[in-house]
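Here it is, the structure in full.
Omission of a single protein chain aside, the complex is shown with its protein chains in their original locations.
The block that comes next holds subunit A.
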């Protein structure tokens, strides 16, 4: 297990893994194998598991602090463990509820619960961990005051049916967690399909769409609209200095889309003809700000100037529960200047031996831009379209508040 983690850490450290999606997938896979190999004690299994994952997660995050997808997945997995644990406890309590057969007033409600599906039970259990989400409020699942109470009373009742339950729960927790992590991996792999499904609702006939750089999600999104017989044109800003836009243009043309490649600097000139800007993101922060390939802020500003909708596509694994602080510097990665200039040609400008010892030429090549939330019109995630100001709510759905700081010593679960 350690070897696997170490290998992954080394790869992260050496920046050998690129792209938030691959990183997210690999992180989830590494964590899955860690969970399956983790030995769990008899009691407090969830706590032990959370501690173990926290320990590994901390190391993974430190390996490449700029790649936020690692942290996102670690937190997602931690949240999964919490949820599974909660639902197991709830189920156990529910089981006990019948056998105990109390004549409390709660009795009726308790029985009601019994009739609910497992999903509803899990949702109810989730309520014990965090305040009700908008979704649950809308769906109007009965708020049971009983759940927290019973769970606290579960302590003494556990004593009765101890030996029978214990083994099955331990296996069950691990099993359930792995199942859920598998689902997460599945979600990451298919997120662009789910995003692409929504394309028809956003792209209309004869529209002009502008994008920058290359994003798999954007490509699938555009192609999905094309498949639904929408005819539209795409402008691709090439995305200097890595020019990934060229690859995107190639791919789009291969799929039969009318494509025009423009330089990044032509974005402002072309924006007035554009109906919608659709771009991918590196990370979406909790405030709705976006970390995206360099040049994106300029596109967003251009879009705002001409009142063109600026739509960001992001899988849920890109949602980061952190608020950005000085993201232009602290969440950025400066790449090699060799992508901009040929070293040989400029070697005489990088002369450290003459004059004051510092050269007159500096080359700065940041990988990312930060787009503030007010410039983003719409986020499209695998769960639908959202406003930037709604991001914190979405994040509350996927992450537990206890996990936002991974380093912090874990608070034991009740």
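Operating definition for what follows: a contact is a pair of C-beta atoms (placed from the backbone, for glycine too) under 8 Å apart; a residue touches a chain by one contact, two chains touch by 3 or more; residues count from 1.
One rule holds for everything that comes next: contacts and distances are computed from a predicted model.
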| item | value |
| --- | --- |
| Per UniProt, the name of the complex member that is left out, chosen from "E2 ubiquitin-conjugating enzyme", "ER membrane protein complex subunit 4", "Translation initiation factor eIF2B subunit epsilon" or "ubiquitinyl hydrolase 1" | "Translation initiation factor eIF2B subunit epsilon" |
| In subunit A, positions touching the absent partner | 3, 6-7, 10, 13-16, 62-63, 65, 329-330, 334-339, 342-345, 347-348, 350-359, 362-363, 365 |
